[in-house]
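With one protein chain withheld, the remaining protein chains of the complex are depicted in position.
Per-chain numbering from 1; labels A, B and C assigned in written order.
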Amino acid sequence: MKRFDSTVTELQPVASDYFRITFQWPVTLPLPQPGCFLTVSAGSGFDPALRRPFAFSDVDPARGTAAFIFQRRGRGTAWLAERRPGDSLDVLGPLGAGFRAPPSGARPVLVAGGIGLGPMLFLARQLHQTAAAGRNEVPILVLGYRSASQAPSVDLPPGSVICTDDGMRGFHGSAVAYLDQLADALPPYYYACGPVAMMAAIDRLAAARAGQADWQAATEQWMACGVGACQGCVIPFKDGGFKRCCADGPVFNGRMVDWVGLQE
Amino acid sequence: MKRFDSTVTELQPVASDYFRITFQWPVTLPLPQPGCFLTVSAGSGFDPALRRPFAFSDVDPARGTAAFIFQRRGRGTAWLAERRPGDSLDVLGPLGAGFRAPPSGARPVLVAGGIGLGPMLFLARQLHQTAAAGRNEVPILVLGYRSASQAPSVDLPPGSVICTDDGMRGFHGSAVAYLDQLADALPPYYYACGPVAMMAAIDRLAAARAGQADWQAATEQWMACGVGACQGCVIPFKDGGFKRCCADGPVFNGRMVDWVGLQE
Amino acid sequence: MDLRVNIGGLTLANPVGVASGTFGYGDEYAGLFDIDRLGALYTKAVTPEARAGNRTPRLADTPAGMLNSIGLANPGLDSFITDKLPALRQRRCAVIVNVAGTCPEEYQAVVERLETVEGLAGYEINISCPNVKAGGLALGTDLKLVESLTRRLRDCRQRPERPLIVKLSPNVTDIAEIARAAEAGGADAVSCINTLVGMVIDVQKQRPVLAMGTGGLSGPAIRPVGVACVYKVSRAVGIPIIGLGGIGCLDDALQYFLAGASAIQIGTALFRRPECALEILDGLAPWLEANHLSSVTEIKRLLKV
Partner (left out) sequence: MDLRVNIGGLTLANPVGVASGTFGYGDEYAGLFDIDRLGALYTKAVTPEARAGNRTPRLADTPAGMLNSIGLANPGLDSFITDKLPALRQRRCAVIVNVAGTCPEEYQAVVERLETVEGLAGYEINISCPNVKAGGLALGTDLKLVESLTRRLRDCRQRPERPLIVKLSPNVTDIAEIARAAEAGGADAVSCINTLVGMVIDVQKQRPVLAMGTGGLSGPAIRPVGVACVYKVSRAVGIPIIGLGGIGCLDDALQYFLAGASAIQIGTALFRRPECALEILDGLAPWLEANHLSSVTEIKRLLKV
């Protein structure tokens, strides 16, 4: 990991209030893996004061760039949405431990809700590549949206499924409802990133399926240091303990996370 | 006066660390006069928190623009120096009372030091126009710099004098030394804007010349509201009182200002 | 939507006021927004005699805030009444006079005299100004003094319809204790917070930026402190609380209402964006409607803790 001043190469709207930002990623740094994240400093002064964390959505070693997809929500992301090619970007990364490989013989089922899009896209592309090399089964990427208009215009890998609550596009219902009715010869192995309510529902589903004692959840928590020093970003676990999202995660076995405690 | 979101039309370097910024000035607003100022909000958050005051250097009613010249000094002006055409600029103005006309029969002698350049240029151009219309004598603009390299590349009105401490350009010596040796058929009437030490020296000169009981000083003081409400920006007067730079000034009779108290 | 709030018997048209010392005596901002729409205007402090205020510089810029050491500069009681009050009376918003002095007798002199004139809505007792040697902060940190000063002013007041609002300092170990002392002395309301004591040093000049050394810290930087103080005080007293400190937008104001405030004041943020006071006012009614509330004082009940 390193803190450095990168340069923005592209800022692209991908849906209403969603953007993909691409920036230089020096070859001297480790290549970010799916599930890993970076933090950026927003604004020129100390308002806002804390760096903002984002999960990588993409890395292009040939061009020496990396990218993340973000939603404009508050001051930090409003500032990000105003960046233009050539602007500098204060980056700290790569941070955190990414996703682990799926167990053999299981179907990697990737679920993305909201701002979970970026890391899931990144993972889906990687699992398609490793599937082509025979290292795992072909993954399915499931994306859930309230309405068709929220679905992003990004290149989805083959076999991706869009679910909309209003039924105007793809599967009519939530991503979790889709998982529930999914019939597959292979047992599913879940990866997910999205709102806590969605994660909790996936956890219940995983618990209900005898075959799956473990699934991989990319978690989120307010962060200060991003490197494991401040104990600020902890995620509650079902055993009553806490683990640091930034340094012990952000990817955890979803069965272990106390989703109710996190929601509170 | 009004607070509004203007748009930057040009940002031009005029000397090392000096810039002229031009921005839209709606026709519906009063035309700024020389000596008047505006405040701008720097940065997207509240760091820095206070608006920054600058004196108008120019106004172009035909194009609907106004301008000021600024020196990059700290966070606020560093942010300003990064503006580009099309960027928005949060402006509050026009503020303050500008320069009054010179007494008839006297020579308007305008002295600018450092960031005093903008308002003095503006005043010089206006006094040349009114001189052409026979309303006052032709002004002289005197600019003082430490070295020739600091002298700005701006169009100076005819008859302007550049003074440099190193003697590499124009008069060899300070602007005040130039005033001291200036021989003119007409009695001088001073207008000045610049460092307190320069202002104090001009005040001594004005006091020494029997003919001049009054001269016009454009003062500076840290400001918070800029509109006369907070009492923060007061300038000490020789009679022991204070006057608000923003609302009672920024132009005062230089003979009345307590330059020693201001310097402290 | 009815935005009226009651502060110790005084009904304000709405809960949005502008803070003492940041709004002069009302005229200065007249060109920038419609002052008459404000619920209340808290004047710069008024003392018995005119005060020139502290030496300059009186201001310093700090991260998300500022320091001031104005030092209660004001034209004095007589001039306030003859020169400032006539224009203030024309305002449709309630005019609340911020009262200061060096000793209890001076506070009393101001209130007694103001009781004889028409056109004022109430008194805000400034026992918390960090920028003066005598009175001010020293007074506001002593429980007995707070209670006795409040009682003294209460006793000399002839017009009970003018609330006595005691303005609290955050520069104390326990602000709730001070609030209780004010309540015990008969205060109709408290406002909190005044500024925090702070200092900025000019490293180049190797001396404090402010001529007086220290000053009062205000602005968004202190908002979390102000919200915590209002929350704490609201658990300690039964009288209404007027919240302030770093409010600049509707969200900030709502934090104070949720914490327990019945009304708010906007200070430093006016310097950045004068019209924010009306933007906050305009946002209140829609927010109340969206949250199915019929008055501002109900907001505090929403807070889950």
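Basically, contacts are C-beta pairs under 8 Å (C-beta built on N, C-alpha and C of every residue); 3 or more make two chains touch, one makes a residue touch a chain.
Just so it is clear, the structure is predicted and the values come from calculations on it, not from any experiment.
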Among shown chains, those touching the left-out chain: A, B, C
Full-complex contact with the absent chain, from A:Ala213, A:Cys230 or A:Val260: A:Cys230
Contact residue for the chain not shown (choose from C:Leu59, C:Ile242, C:Leu258 or C:Leu284): C:Leu258
Contacts of chain B with the absent chain, listed as residue ranges: 45-47
Residue ranges of chain C at the interface with the undisplayed chain: 60, 62-65, 67, 141, 171-173, 196-201, 203, 205-208, 213-214, 217, 219-225, 227-228, 231, 246, 251, 254-255, 258-259, 302-305
Residues of chain A (touch criterion as defined above) contacting the omitted chain: 1-3, 41, 45-51, 90, 92, 221-236, 240-242, 247, 261-262, 264
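The definition used in the following text is that only the chains that are shown with their structure count from here on.
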Remotest chain, chain C as reference, centres from CA atoms: A
Centre distance in Å when chain A and chain C are each reduced to the mean of their C-alpha atoms: 47
Chain C: positions in contact with at least two other chains: 63-64, 220
Residues of chain B touching at least two other chains: 45-48
